[in-house]
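Below is one structure; the comments refer to it alone.
Omission of a single protein chain aside, the complex is shown with its protein chains in their original locations.
Presenting chain A:
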Amino acid sequence: MKLNIEGLLVYFPYDYIYPEQYSYMLELKRTLDAKGHGVLEMPSGTGKTISLLSLIVAYQKAYPLEVTKLVYCSRTVPEIEKVVEELRKLMDYYAKQTGAKNDFLALALSSRKNLCIHPEVSSLRFGKEVDGKCHSLTASYIRAQHHSNPSQPVCQFYEQFDAVGRQVPIPPGIYNLDDLKDFGRRKGWCPYFLARYAILHANIVVYSYHYLLDPKIADLVSKELTKKSVVVFDEAHNIDNVCIDSMSVNITRRTLDRCQTNVETLQNTISRIKETDAAKLREEYRRLVEGLKEANVARETDMYLSNPVLPDEILQEAVPGSIRTAEHFVGFIKRFLEYLKARLRIHHVVQESAPQFLKDIYEKVCIDRKPLRFCAERLRSLLRTLEIADIADFSAITLISHFATLVSTYSKGFTIIIEPFEDRTPTIANPVLHFSCMDPSIAIKPVFGRFQSVIITSGTLSPLDIYPRILDFHPVTTASFTMTLARTCLCPLIVGRGNDQVAMTSKFETREDFAVIRNYGNLLLEMSAIVPDGIVAFFTSYIYMENIVASWYEQGILENIQRNKLIFIETQDAAETSMALEKYQEACENGRGAILLSVARGKVSEGIDFVHHFGRAVIMFGVPYVYTQSRILKARLEYLRDQFQIRENDFLTFDAMRHAAQCVGRAIRGKTDYGLMIFADKRYARADKRGKLPRWIQEHLTDGSLNLTIDETVQLAKHFLRQMAQPFRQEDQLGLSLLTLEQLQSEDMLQKIAQIAQQA
C-alpha cells in the first residue's frame, strides 16, 4: 500500500499495516528531517525491519541529496540475510507499482569466510585461517612477485577483479551473500573485494556492527562512507558491550610468549633483509622521517571516519626518532614486552590507571609516552616493509602494539587490572592483564560525530534514557512503542512465593535454600502439566542451573517433570547446544512437548526465536544479575557513577532487566503468537525492577499478577491458555491491530496512533 507519512510517499509492500508501524515511521521521519539521532523501542515481531527499510528507502528516493546511503548494522549472518530478504520484497513491490526499473544497489557484506569462492581458501574452517590465507595470496608484494615469478600462486579471482572489476560497476539490484557469490562466480571476480569496493557507491549496505564499531576493522572497511548516511543499529540493546569489547585488550602469559617468537622472527627477517635488500629498509626509513604522509593524504578534509585507536595528531606528526629505524623499534618492543612479563609476575591483584602505568613504565624501562603512541602504526609499517605474508601469525605482537597505543593515548575511561589467577581457581597461576575500556562512548563517538543520523532500535531498550547517557549522545527522538493487540496475547506473571509461602528468589543468601529450589521445581512441574508444547526456562548462570538440576534430580522432581515433557539442557559447548535445540524443536513438532533449560546471557537467550508452539511459556528463574565480584565490572560501575552519575544499583538492575526482557521476549514473535511470561522471583514485583521492563510488557502487568503463589499462577495460566486456544483469524485483528489503508486514514484511528508512541 501507499502511505502518506507527513507528506512523504512511502511504498509499503504489504496490504495491511500495524498501527505501531505507522507510528514508528512517523517518528523515524521526524528524526531524519531533523538530521539527528534517535532511540526507538518497538516490540519484536511487529515488523520493525520493514518499517525502517520502507521509510528510509522512500526518503532516499524523495530526497536523494539529503540521504545518500543507508547503513544497516545487525548482529549475525542470519539476521543480515533476513534484512536483505525484506529489502528484496520491498524493491519488488516498488518495481510492480511504479513500473520503473530498479536503480537501487543494496548489498550485504560479511567476512571473507562467508564470501570467499576460492576453492582452496574457502574450504578452510576458521575465519582467521581464511583471512590469513587470503592475505598470503592477495598482498600487494605477493602479486608483485608473481609478475617476475609466475610460479608464485595468487588468487585468480582477485586478479580478475583487480583487472576489470573496478571500472564496471556492479549492476543495480539486491544482493545477499549468496547472490554476491553467484555474481562473483559468473564473472570470475572475488565477491569479498567486490562487495567492499561496491559499498562505496551502494545505496544500502547491510553488515555487522563490527565493521563500524571495531576500530581495527572500521578503518579498513567503513572509512570512506559519506557523511550523509543514515546508520541503523538493529537489536542494539547490547551495543554498549560491543563497544567496550572492541576497545578492550586482554593479555595473558601465552600472548606474551607468542609475541616473543614474533619478535624473534622480526629480528631475523630484518637482519636477512639488511643483507639482501637494504634499500627497502632505507626507503621505509626515509618515509618515516617525512611523517606518515600517505595516511595523511587520505584523511584530507575529514572525509574519513576517524579511528579512535589513532588520534589525528599522530597521523600528522612524524614518528619519533627513537623508533625510526627497524632495529631500534624491535629493541623498543622487546623492552616493552619484558616489562609486561615482569608485570605479570605478581601474586596479588593490581589495579591502576593509564597514567600510573605510564609513569611506572618510564621509571622501569625508560619508555616515553610518545613512541608508545606510535607503536601500532610503526608496527604496521614494518610488517608491510618486511613483506610478511602470514599476518595471522603476528596477531600477538599486533595486539601488544594496539595495547601500547591505546594505553598511551587515552588517560581517561580505561583501567588496567592485573590478576595473578582466575577467581574460580585461586591455586593455578594464570596471570592476565586486562586493559579494559569502561566508557562505551569512546568507540561509538566517531560514528555519532560523523553520520548525519544514527538510529538505535531494538525490542528491548527500556529504560530509554540510559542509552543516551552511557553512549554520550543527544538524540532528537526517543520513543517507545507498544504493541496494539486484538487480544491480550502475552501474559506476564510475577511469582513470588511457593505454595508453602516461602519467598522465591535467587538472592545470594537464599539461593542454596532447599525450600527455594523445591519451589522452583514445583513451579516447573506444574507448568509442564498445563502448558502445551514447548517451555523455555532461563537460569541466571550455568553454575546455578547445574546446582538446581542436580538438586531436582535428588528430590525426584526431574522424574515427575519428565512424565509430562522431555527436558533439554543448554551447555557451554556450542555443538551440544545446537544439538539440544534441534531435538527440542523436534519434540515440539511432534506434539510430545519439551522443556529447554538454558541460561540468560547464553546463546539461546540472544539469538534464537521460539515462535508459536516452540515457546508457549518462558520461565525466568531469578534475576539475571551479572557476576558482581569481577573487578572489571566494579571498575566500570565506579566509572559510570563518577562520569555519568549513574548509580551502581541502577546500572546493575538495568542490565539485569534488559537481559530478563530479552529472555522472555523470545516467546512472542508476532501478533498471532501467544505466550506466558513467568518471572519467578519476588524481587521483580518491586517498582524499580518492574519499571525497567519494556513498556509493551509493563502494560500487561497488572497489580493482580504480582507476587503470586504457584497455584494462583497455575489458575491464571490455565485461564489464559484456554482463551488463547480459541481460533484466531485475521478478521479478528482487522481494524484493531491490523489496518487497511482506509482504516488507517480514518480520524479516530489517527488519534489512537498518536498515543502509541511514548516519548521518553
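Criterion: contacts are C-beta pairs under 8 Å (C-beta built on N, C-alpha and C of every residue); 3 or more make two chains touch, one makes a residue touch a chain; residues count from 1.
The rule we apply is simple: contacts and distances are computed from a predicted model.
The complex appears with one chain absent; UniProt names that chain "CDK-activating kinase assembly factor MAT1" among the candidates "Phosphatidylinositol-glycan biosynthesis class F protein isoform X3", "CDK-activating kinase assembly factor MAT1", "Glutamyl-tRNA(Gln) amidotransferase subunit B, mitochondrial" or "Sodium/hydrogen exchanger".
Which of A:P153, A:G321, A:G691 or A:G735 touches the hidden chain is settled by the complete complex: it is A:G321. Of the options A:R345, A:R592, A:R686 or A:H719, the residue whose C-beta touches the omitted chain is A:R345. The residue touching the chain not shown here, chosen from A:P64, A:P169, A:P355 or A:G449, is A:P355. Contact with the undisplayed chain is limited, among A:L65, A:A279 or A:C366, to A:C366. Within the complete assembly, residues 289, 317-325, 327-328, 331, 334-335, 338-339, 341-342, 345, 353, 355-356, 358-359, 362, 364-366, 368-370, 411, 642, 645 of chain A touch the chain that is not shown.
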